[in-house]
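Once you've had a glance at the structure underneath, I'll fire off some questions.
Note that this complex is displayed minus one protein chain, with the remaining chains in position.
To keep things simple, chains are lettered A, B, C and D as they appear, and every chain counts its residues starting from 1.
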Amino acid sequence: MTDNIYMPYLMKVEKITWEAPGVRTFMLKFINEEDQARFDFKAGQFGEYSVYGSGECTFCIASSPTRKGYIECTFRQTGKVTNALAGCEEGSIIGFRGPYGNIFPIDEWKGKNLLFIAGGIALPPMRCVIWNTLDLRDNFKDITIIYGARSVKDLVYKHELDDWKMRKDVRLITTVDPGGESPDWNGEVGFVPTIVEKVSPSSENTVAIVCGPPVMIKYTFPVLAKLGFTDENIYTTLENRMKCGFGKCGRCNVGKYYVCKDGPVFTLAQLKDLPDEY
Amino acid sequence: MSKIGVFVCHCGENISATVDCAKVAETAGKYDGVTFSVDYKYMCSDPGQTLIKNAIAEKGLTGVVVAACSPRMHEPTFRKACAEAGLNPYMCEMANLREHCSWVHEKGDPTTDKAIDLVRVLVEKVKYNQSLNAIKVPVTKTALVIGGGIAGIQASLDIANTGHKVILIEKDPSIGGHMSQLSETFPTLDCSQCILTPRMVEVAQHPNITLYTYAELESLEGFIGNFKAKIRRKSKSLDEKLCTGCGLCTTKCPSKKIPSEFNEGLGMRTAIYVPFPQAVPNKPVIDRKNCTYYTKGKCRICEKVCPTGAIRFDQEDQIVEVEVGAIVLATGFTIKQTDFFPEYGYGKHPDIITGLQFERLASASGPTLGEIRRPSDGKVPQTIVFLSCAGSRDEAKGIPYCSKICCMYIAKHAMLYQHKVHGGKSYVFYMDIRAGGKMYEEFVRRAIEDDGVNYVRGRVSRIYEKNGKLIVKGADTLLGAMPVEIEADMVVLATAGVANEGAEELAQKLHVSYDPYHFFAEAHPKLKPVETNTAGIFLAGACQAPRDIPESVSMASGAAVKVAGLFSQDELTREPLIAVVNRQPAPVYSSCVGCFLCVSACPYQAIEKEEIKDRSGAVIKRVAKVNPGLCQGCGTCVAFCRTKSIDIQGYTHEQMYSEVMALLNEY
Amino acid sequence: MADFEPRIVAFVCNWCTYAGADLTGTSRIKYASNVRIVRFPCTGRIDYMLLLKAFDEGADGIIVSGCHPNDCHYTSGNFHARRRWIMFRSLCDFLGIDIRRIKFSWVSAAEGAKWADIVNSTVSSIRELGPYEEYRKIVKRPAKEVTNG
Amino acid sequence: MNIEKRLVRKGSLEKLFNLLKNNGNTIMGPLERNGKTRFASVNSFRDIASGYVQTTQSSKEVAFPRAEKILDYSKNAAGMSVKGIDPAEIPQVVLWGVRPCDAMGIGELSAIFNWDYKDKIYNNRLSRVTVIGFSCEKADEYCFCTSVGGNPGSTEGSDILLTRMGGDGDFLAEIITGKGARIAALSPELFEEAGNPEKDKFLASVPVRFEREMISRKLDKIFESDEWVSQSLKCLGCGACAYVCPTCACFDIQDEAHGRSGSRVRCWDSCGFSMFTLHTSGHNPREVQSQRWRQRIMHKFSYMPDRLSVYGCTGCGRCSRACPADMNILEHLISIQEAEV
Partner (left out) sequence: MDELRKKAGELLEASAVKVIIGYENGSDGKTRALFAEKPEETARLVFDSRCVMNLATYVTKKEVRNKGRIGLVATLPVMRAVIQLASEHQVDDAGLLVIGITPESKMVEFKDLAEVEAFVHRYQIEIDSKQKEMLDKLEKMTPSERWDFWIRELTPCFKCYACRAACPMCYCHRCTVDFNQPQWVPVPSHELGNIEWHIMRAIHLAGRCVDCDACYNACPLAIPLNLLTKRMLLDAKEHLGGYQPSIKADHLMSTYKPDDKDNFII
């Protein structure tokens, strides 16, 4: 196994949760107990998930490293492999190799306020770090989560959103794009950057973690800058196409960086140093 | 994630006698994605269907494979059962274990193995099935009838009488068609106009019928239930509202030497004219080609004499746009003229005439008021020869088919001649006498036996003039090909019935197919004789092939019922198994590159061009688009498309691919 | 080759050959069980790539069958298909793909007996030709050996 | 170790070949077909192509095959069984007839596969390869090894380097590595005393055309240059350059299924293809060909030196020779060197 890095761990799909149309979460457990014992990862890392016969695809690990014994991933059905994954049932066996990539430096964030901003299907890469920080809640000061999706039905992790809403130690603001609201929607209505501006979180001793579709990111950064966030205090995670996951196949190259090795987590300051090829 | 139920039917013992149904169900139950698998005595029975419905409800099935008989037999049954249980009916597939397996193979493992394969293949297919909804298309309940002959008239009246609107267009100034030219009709010898004109009047007066004479179809777009037609109303140079039809203008018109079309050139008409006295509408038109004013710029006599001032020299063609839901094509036929026949003098001899000209001679309303007189000198012919198959059934002339009506009308002509010219001698040269039809054979026998018409079996090789007589040279094949030579005063050629000039062009406008002779093609020669391949366009009468009156009328009524049936629905419901061009995220939008080669591959002209535009309205890409109203779901475009941009619902790339991949290997 | 059971895949149209094969069944005419039928709406829908896929998956012979000319339910799907077959068949032949293993036929809904004949004759001729090893060789050959070829 | 010099008679080459072959080695050598040469398993010495300036295809396939199984899987009633490749299946290979630029390419390729994680599959293959290089007696206008740190008689990457001494002469054999020495030890009589011949005079002359450090420096500044667009306008976007390149290592991972079993295959890919970076969302970070061409040059002359401390180009000139649109990399590099920034 260790001999061949391409050789995935065999994982059993323990539980499947429907999150939104075409989006589901798999809870995966190691078939081989030794694998599980050896396996460790940190928030922000990703892996290659494979359906034998269909191939591999890349997503972050969506569960928190503080929750042991399993990993979770959330994906939208779009391509060949995600479609094949969607064909899996509870009990199916899939492959997983990882963890790959760098991490969110949560140790460095100790004693700071955290602002999470996510859009649509980009909450999963952030869920890992959100739970990680929530599980180590005392290490951080205020935690604010701003999450938006195109419509109410497109919001993922609905149960967890409810949990976060109930918690006293988290401030959760959810929003949907204009027109995407349902009759009983009691969150915000508006695009994420607008809502960020409206909520106007303080940049004082705060780290912002932003993840979402390119257009959301593009309009959110200036808002954060206006709020006084420095580029070093804004984190995001890139989602380039990858095949190997460990800096060989050349696909995720952005300038001299390998998103799979040097990323996927980048600060805005680092990002500004990259060519615009992500 | 698929949750597929497999239901294996024993069909009594029809399947289970050779296939181990329990084993099939058991094996299928182990396949990925199969959550429920069972075998049962009679799956199509009520309890069997209930079994399926319960499983759908209890197990939350997302797909169903019924392994039973041919889907051609029970697919609707099981799809309906699925629908009743809340599963989209198109998530149900049938494996054909009976017709394709148990009934054709011996009992044994190979047969059971095959049954298992057949089930597995459909399990794999059904994983890629998609929920589909029947397509609904609204119906414009107005019919367009093209052609105002007897077929068009009958179709219009029948449709109008079911309460639907009809627009009838006719290219000539009057409706009536060829039937109005006929003298009497076989086999009853009743007067053609006597039976036709009341119908023509009825058309004119029917509240549901809009009549456009002197009008032609300019263009057509759309599809069944939703056609848009442009009609060119040729200028009549007349304000029809003002014209009372008094006819003064026609009597005063100085151009009087124009061969009358109605009289097949045997009579003359004026430049402003009504084609015949019983015309509907009975209002004149100006024939601009022959009008002195239009050709020389002077005259305008009609304008001067018109008591209501209805003449409009400056009137232009008018384009009328109409929306219709169905179209009946009843454009009729034409006949070959005598100049088609070199062996009979290229039409140069005035006393060699066509059958239609003879009709005019024999008609009481004709140029001779019904007396049979020869065109050259007006004498009553004492010897007359009728030739059947003039052009027809003659490969060399490019008309290999039988024109069908000639045998009967020749018998009628000869009979009429014998009745009108006492002591006259009539000969009929024929190849075969084709008198299939009610009272037809009897009619021909009457001509031969009662009226003494001489029937000679044989072909006429040559006709030439000699001493004022027409020498008809032929051979009597019944007498061992003995040469026959007849000195005749007049010869009537039963020339071939052929498609109208321009039929091909019209067919292309309508996107209906046509046969090699340019007659419009029916959708199926036996079972769909009045339908065309284009849904919503129907055929009546001789535009499809030479037809006699009763046949034309029957077809017209048949087409009318088809139209009425169509109009009985507010919306058309169609199987959603149609082709679709893919859409992809920007900046590709669709993998279609817009080569549009599929357009000509589609048998139904269902593929159109579509422009994908950005927000500012600029065209980003041109791609193919399948019109769901026209697509019949053959999938020819799918296999043709290089980029795999078109897919057909129900038989998608993924479905067929996974079927093939599962055929021989377990998945 | 006596114990060799050929694996035959049939690509047929829904309206003629599939119905014809149904008639074979209702007439209880027996034929070899080696054939697996895939139903298409029309021969016009049959993608030549699917024929190759059948060989990839181990078919020894293929039958492609549809409506006789002029009988096509969709008017001309079979005519279009025939053109494609002419070219595809010729290309296969040119590449050395054994075209004796691909049978094209017209079987109408009334020709149940003809269907049985075609299946039987195909099975027996493929039985004579033996398994399609030539093609299987390029499928089975492990990818890693490519460079050593 | 010190390079040992020996003389190999021209008539001994075949003996050496047969010896190696009989010793259980697969010999990968240049074979010619349709006027093009590629490395493939050679059965007979006589089949080996000669007279080429450079083989059409590089020899990288010996360690990085164009399609290579990385695992087998099969689904069964018990679940899933997955099997990696068995190193024992990998043959012992003698790579015969490699030019110094190709041999040097092995090092660059290794840098890619061994920076950070050391790719086991690659190394397994490479460890079973012995490289017998042949110095270049001729060069053509595409060659520029001397501009990128190589030369026609470079020993880098070879285990034994043979240099023909004059037209039809015997060979100078330089035994460079332990692997090379083991081969020489198989049949010492073939490796005679050589004295100290002047090797350079038998080598092709390849002028230095640019300075690669300068290229790297310029590249840092011309990322946004229009030059990329004008250079790549004629580029057709095929993968010929990458596939003949001795150092291009981009790959794809694909599954091939037959029924319930199949294998996962690592196969070549190229940054020149538009599909290479295309996301399923439709977004493509390198959407136009000029970006992809820039990536190729930047990767070889800026990113690799920066990250891996090696250049990704050996100056073999293959990409230019193979390009159907005559994209000449040397020309482009010179124009970059001359670019004013």
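Throughout what follows, a contact is a pair of C-beta atoms (placed from the backbone, for glycine too) under 8 Å apart; a residue touches a chain by one contact, two chains touch by 3 or more.
It should be emphasised that the depicted structure is a prediction, and the values quoted were computed from it without experimental measurement.
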Touch partners, limited to displayed chains, of the chain removed from view: A, B, C, D
Contact residue for the chain not shown (choose from D:V265, D:C313 or D:I336): D:V265
Residue numbers in chain A that touch the chain omitted from display: 79-80, 83
Chain C residues that touch the omitted chain in the full complex: 48-49, 52-53, 56, 69-70, 76, 79-80, 82-99, 103-106, 118, 134, 138-139, 141, 143, 146, 149
Touch residues of chain D, complete complex, unshown partner: 33-36, 38, 40, 56-57, 66-67, 140-142, 229-230, 233-234, 236-240, 242-244, 252, 254, 256, 265, 267-268, 270, 273, 275, 288-290, 320-326, 328, 331
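One rule holds for everything that comes next: only the chains that are shown with their structure count from here on.
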Distance from chain C to chain B - Cα centre to Cα centre, in angstrom: 36
For chain A paired with chain C, centre-to-centre distance based on mean C-alpha positions, whole Å: 49
Separation of mean Cα positions, chain B and chain A [Å, integer]: 63
Contacts with 2+ other chains: residues of chain B: 664-665
Set of chain C residues in contact with two or more other chains: 57
Residues of chain A that touch chain B when the two form their complex: 16, 86-89, 92
Interface residues, chain D side, partner chain B - complex: 77, 258-260, 280-284, 287
Touch list for chain B against partner chain D, complex: 30, 584-588, 664-667
